[in-house]
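Of the protein chains in this complex, all but one are displayed in their positions.
Think of it as A and B in the order they're written, each chain with its own count starting at 1.
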Amino acid sequence: MKFDVVIIGGGLAGLTAGVELQKKGLRCAAVAEGLTLNECPREEFIKLGGTLFPGDSVIGGHIVDDGDGKSLEWVETRNLVGTRLEAPYYILSTGKFFSRGLVSNMEGITEPVFGCDVEYAGGPSEWTVQEFFDDQPFEKFGVTTDAESRVKIGGKVIGNLYAAGEILAGRQDIVTTAQKVAEQIIGRKK
Amino acid sequence: MIYDVIIIGGGVTGVGTARDCALRGLKVLLLERQDLTAGATGRNHGLLHSGARYAVTDKESAAECIRENKILRRVASNCVEPTGGLFITLPEDDLAYQDNFIKCCREAGIDAEAIDPKEALRMEPSVNPALIGAVKVPDASVDPFRLATANALDAMLHGAEVRTYTEVTGFIKEGDRIVGVETRDTKTGAEEKFYATITVNAAGIWGHHIAEMAGCEIRMLPAKGSLLIFGHRVNKMVINRCRKPANADILVPGDVVCVIGTTSDKVPFEECDDIRVTPEEVQLLLREGCMLAPSLAQTRILRAYAGVRPLVASDDDPTGRSTSRGIVLLDHEKRDGIPGFISITGGKLTSYRLMGEQATDLVCGKLGKNARCRTAELPLPGSEKDLMEGAKGLKMAEKAAIGRQGTMVSKMDFANKSEVLCECEHVTRAEIAYAVKYLDVHNMMDLRRRTRVGMGTCQGSFCMKKVAAALAEELGCPEKTDEFVQEYLRERWKGMIPVCWGDALREAEYMRKLYADKAGEGEER
Partner (left out) sequence: MQDKNISKDNFEQCLKCNLCTTVCPMMAANPHYPGPKQAGPDGERYRLKDPKFFDLTLKYCLNCKRCEVACPSGVKVGDIIQKARLEFGKQHNPVRDFTLANTDLVGSLAVPFAPIVNPVMAAKPVKALMDTFIGVDSHRTFPKYSSKKFTSWFKSSKAPSQEGFDRYVHYFHGCYVNYNYPQLGKDFVTLMNACGYGVRLLDKERCCGVALMSNGFGAQARRNANTNIGAFRRAGGVVLTSSSTCTFTMRDEYEHVLGIDNSDVRDNILLTTKWLYDKVEKGEIKLAFKKDYHKKITYHTACHMNKMGWAIYSTELLRMIPGVELTVPQQQCCGISGTFGFKKENYPYSQKIGQELFDTLLESAPDVVACDCETCKWQIEMSTGLTVMNPVSILAEALDIEETKRLNRV
C-alpha cells in the first residue's frame, strides 16, 4: 500500500504530525500499537482522511544505501503479512519505554524496530536516582537525530526517517517536535 | 500501671511471645519502634521450613523445624500453604550428596523421599529440566505478614496492648533490676514510661542495641539477605538445591508471587536501618534462580529487598552460615546479673512459636505463674476453618479477602464497601476498613503489610491515590491523602530501582508520568 507518509507509532506525536500533513494534502498511514496515555488527535486524523492501523506494529523495514546515503524503502507490520507499506517519508514516533519505543534490559537500551542509535548512560543502576520526585536519568534517554530530526543508524543518517515525540533523546515538548517534523516533510515535498 | 511483661519488638518473635503471654493470662504490653513485621519478619522468603535444609548441617534445628512445621499447618492454616518442596540435584552438583541428605532428613523426622526426575518435572513443571535427582520434602509457604498479624490480633483479643511507632530509648532500673522502659513516640516525639515485672527483648538484630542499653552484651552477627520478588508464581512447590546451603538456592511461591533468595553477607550494625540491594546481588540472585526455574529469565521482577538475620555469633565465620539457627533464650539475671530482663533471639520464622513458648515459660517461671502453653493447639484468628471450599460463587475480591484474612472476613462490610480499590490484589474498601479497625494501621505501608495493597504488578501505580484517600478517610484524617501517596511512592521506588530495566523500567516511567509530571503532586521537586 502506498502513502505519502507512513507514521510508525500512533500516539500524540505521530498523530499530531499526521494531522498537519493531512491538512497539507499528504496521505498518511499511522500504525498504532494500542492506545496511549496522552490524549491524541485520533478522530481528527481519521476525519482528515488518514488511515489508522490500530493494534498493529511495524516489525521491520528495508533500508537501502543508494550512494547518496541511506533511506527506508518500505516497512512491514505484524498484521498486514504480505502487504508492505511504502512512502517517500516515514516518521518514527513510538515513544519511550512504556510504549516500547525503547527497549531495555540489564545490558543496555535499544530501539527495537530499526536499531536506531540511542543515547543513554551506563547500566541500570545509573538510570534512576534514589528520590522518586527528582528527575530521573532514564527520562532523557532516546534516539539521536541530525538537525532535521532524522534518525541515525551506526552514525549514518537515514535520509527519509524522521523521529518525533518522546522517543527523542532529551526532554522535549511532544507537540513541538511533531510540528517540526511535519514542517520538514512539507518543506521537502515542495 | 504495672504490666506483667513488656515485650520489645513487633516481629514474629515478639508478637508470638505476646500472644503466648496473653493466652496464659499475663498483662502484656508490646512495643515496636516502627510497624509490626517491619524488620526481618517482613523481609524473608516466607518459607515454612520442613527442616530439610538444615538436616545435614544442624540436626537439632532440623528436628525443631519439622515439629513446628506440623503445628503451624494446623493452627495457622490460613497463613500456611502446604505446597510441598523439592530438593533438586543439577548436573554440576554431586548426586552422592542426596543419599546422605535423605538419611539425615529421616533421622530428624522429616519425610524425605527420592523421586524420579521425570516425576519431579511432572509435579513441578517449572523446575530446571536438566535435573538429575529430586527429593520431595514437606516444605510449605507461609505468609509472614499474615502470620505475625494474626498473632498480634489474638494477643490484643486476649487483652494485650500493642503500641507501634514507639521506640524504647532507655531502661528504668531499681538497682540492677529492670523495672520498666522509657519510650518515644516516633511520630510525635512524645516520651513516656512503662513499668513491668519482666521485660523481654525480642527485637531481632536491633536486640543487640537493646541489650547494650540494658547493660549487657549479646554478640550478634548481622547477616544481610537479599531477595527478588517476581510478578506471579512460576512454581507451585518450594524448589531448593540439594547441596550444602549456599546463596540464592531457594525459590518459594508466596501468595501470588514467587521469591528467590537469599544472599548472605555480614553488614555493619549502622546499615541495618537502611539496607539496600546491590546490582551484583541482583545478578547473582537471578543467575542462581534461573538454575532452579529457567522461566524466571522471562518473568518480570517486581522489586528487590533485603532483611537482616539476627544471628548470634558462635565463631568468626563472616558468612554467618555455620552459626546455629537454633533458638537463643538468655536469662540476663543468671547470665549478667540483671534481674527482670530476658532476651529471645536467633531461631527462624518457622520456629517463632516455640521461641514464644520458651520465652513465656521463662517469664511465667519468674512470675511464679503456673499456666500451660496453648499456642500449639488454638488456631490463630482467621485460621479456624477453611472458607475457600464454599467460596466458588463469591466475587473475586471476596475470595481474595478470604485468602488473606480467613474467617475474619465476617468482620468486613462487603455489602456497603464492595468497591475494589487495589485491582492487582483485589482489595476492597471493606478489607481496608477492617484492617484499620482491627489490625493497627497508621499509614499506607502498614496497610500494605496487612492487606497486600500495592504489592501487585503495578506496585500501586494505578490505585494508590484511591487507596490513600480511602485509608485517610477510614483513619479520620482525609487531609493526609497526599502525604500518604508521597510516602508510599518513595517506599515503592526504593524496591524498584535495583531492578529498573525491562518491564520494571516501563512501570517506573508510568509511575513517574502519573505522579511526578503533574502539577500539584510534584510540588516537592
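Rule of thumb we're sticking to: contacts are C-beta pairs under 8 Å (C-beta built on N, C-alpha and C of every residue); 3 or more make two chains touch, one makes a residue touch a chain.
Worth saying up front: this structure is predicted, and the values here are computed from it rather than measured.
J.: Residue-wise, where is subunit A in contact with the chain that is not depicted?
T.: 1, 33-37, 43, 46, 51, 53-57, 77, 79-83, 98-100, 103, 105-107
J.: Which subunit B residues touch the hidden chain?
T.: Counting only subunit B, the missing chain is touched by 231-233, 253, 255-256, 283, 286-287, 290, 297-301, 388, 391-393, 395-396, 399-400, 403, 420, 423-424, 426, 456-458, 461-462, 501-503, 506-507, 510.
What we mean here is this: only the chains that are shown with their structure count from here on.
J.: What part of subunit B is in contact with subunit A in the complex they form?
T.: Interface residues on the subunit B side: 279, 283, 486, 489-490, 493-494, 496-502, 505-506, 508-513, 515-516, 522, 524-525.
J.: Report the residues of subunit A in contact with subunit B in the complex, numbered from low to high.
T.: Contacts found on subunit A: 37, 96-98, 100, 104-106, 123-125, 127-128, 130-136, 138-139.
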